[in-house]
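Complex shown without one protein chain; remaining protein chains in place.
Labels run A and B following the written order; every chain starts at residue 1.
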Amino acid sequence: MCLAIPGKIVEIAERSRLATIEVAGVRRKVDLGLLQDEMPQLGDWVLIHVGFAISKVSEQEALEQMLTLSRLGEAEQAIREVRAYGQQE
Amino acid sequence: MLQLRTPKGDGEHSEPVGLKSEARDSSPSFAVLLRDPQIEMAHGAGGTATRRLVEGLFAPLLLHSPSEPLADAAHVAVNGTRIAVTTDSFVVSPLCFPGGSIGELAINGTINDLAVAGARPEAIVVTFVLEAGLATKILEAEVRAMAEAARRAGVQIVGGDTKVVEHGKADQMYVTTTGIGSPLPGVTIDPRLVQVGDKVLLSGCMGDHGITILLARGELDIQADLRSDTRSVFPLVDAMVRAAGPGIRWMRDPTRGGVATSLNELARDCSLGIHLFEPALPVRDAVRGACELLGLDPLHIANEGQFLAVVASKYAERALNALHQTPGGEEARVIGEIHEQPAAAVLVTTPYGGSRVVDMLVGDPLPRIC
Partner (left out) sequence: MKFVDEFRDAEVVHKAAGEIRRLADPARHYRIMEICGGHTHAIYRFGLKDILPESIEFIHGPGCPICVLPMGRIDDGLSLAEDLNVIFAAFGDVMRVPGTRGSLLQHRARGMDVRIVYSPSDALTLAHANPDRHVMFFAIGFETTAPSTALTLMRAKAEGIRNFSVFCNHVTIMPAVQAILDSADVQLDAFIGPGHVSTVIGCQAYEWIAKHKSKPVVISGFEPLDILESVVMILRQLNDGEAKVENQYKRAVPWEGNRTALQVMAEVFELRPDFEWRGIGLISQSALRIRDSYAAWDAERRFHIPGLRVTDPKAAQCGEVLKGVLKPVQCKLFGQECTPEHPLGALMVSSEGACAACYSYEHRKAMVSIPSQSA
């Protein structure tokens, strides 16, 4: 129900709750008021929904997730290879 | 805009539609099918409601053969010479936007309608409906833009008409253009010629115009480095026809309603299925970004400087090369092909092997948050 897109903070005024985010070259001001507990910094990525940043996006988690996903099927593949060796001997 | 076209065949009719009194008799089988009690904005958006209006009211009452497929220009024979004729009206707000203005849209739009009907644009007449209170400076700027667009395209503006209406009765100005052209030799445009295996070509990136206008309105407070793609596509069409004329089955300029609407119209007219390859669809990053942000699909967004062509498979490479070698055609792509199924529908195949149907919209695409 909720269209939220990751955007990069490219401008952030001091002591202001507004920042400019960029998505594929498109810019819009967003309100950072919902992330007061851990204020995002310039260069951070946030999820944007109705002109507000609702969450930070963690690059670390994203990388880990992609790593896990890319390895799907590897364990199976390894087992198949070992079995194949076993049959050859 | 879709034209009401006379039946094909040289010499079959010697008058343009409507001049002969017989043309006004509506045969009893051509009843008005439009049930909508009043005209809504959706009827002008180019989607299903527009089609209902044209097919359900205009065609049965105005057209000599209402069951013929609708086209971008009509071909009429005058004393044995075939000419193409088209008309279009332009209603846009704001009047000026990055990349152009209403004046250029009007001239290029009519040129493009003629081009995709397989005709060389020759002359244009212009009608202005002006709102009282419109600054003359604004009008002058538009007229200059039109003169420049016509000059660039090598088309003469040969006359026009003006009306002024009360303040509030027109959004600053409405422009209508009517153009005539001479059919290019060696090409016949008809959706009924489309066959399974034919390729679908698109001349360049989708969505530039519609997103530019949406952002230019300012309501969404979104900025992007985008311009309308308004231009004459005739040089591209001309090059493609020279290289691959016998293989060209159908062309259209995907304006309001986008590529999805034009291809849905084709699919219905030829009762075949159109499969588009998602990775092949050309979209600029900024258009993509704006669409993702606003929940829009580039396939539904208006273009003002592009055209679609369906080309027989063995001519497709020739056609594409001709486009690539013509200035402005570098981004042309093969975006899909014609299949038997699903009949009368358009599918987009995803990079994963799945697919989704792409329908015509009812009205204009609206930003969404859900």
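Criterion: a contact is a pair of C-beta atoms (placed from the backbone, for glycine too) under 8 Å apart; a residue touches a chain by one contact, two chains touch by 3 or more.
All values reported here derive from a predicted model rather than from experimental measurement.
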Contact set of chain B toward the excluded chain (per top definition): 40-42, 48-49, 219-222, 273, 275, 277, 285, 288-289, 292, 294-295, 339, 341-342, 345, 347, 349-357, 359, 362-363, 366-370
Sites on chain A contacted by the missing partner chain, in the whole complex: 1-6, 8, 23-24, 28, 31, 33-37, 45, 47, 49-52, 54-59, 61-62, 64-66, 68-70, 72-73, 76
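Criterion: only the chains that are shown with their structure count from here on.
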Chain A partner contacts - residues on chain B that touch it in the complex: 220-225, 285-286, 288-290, 292-293, 295, 368-370
Partner chain B, residues of chain A touching it in the complex: 1-3, 5, 7, 23-29, 48-50
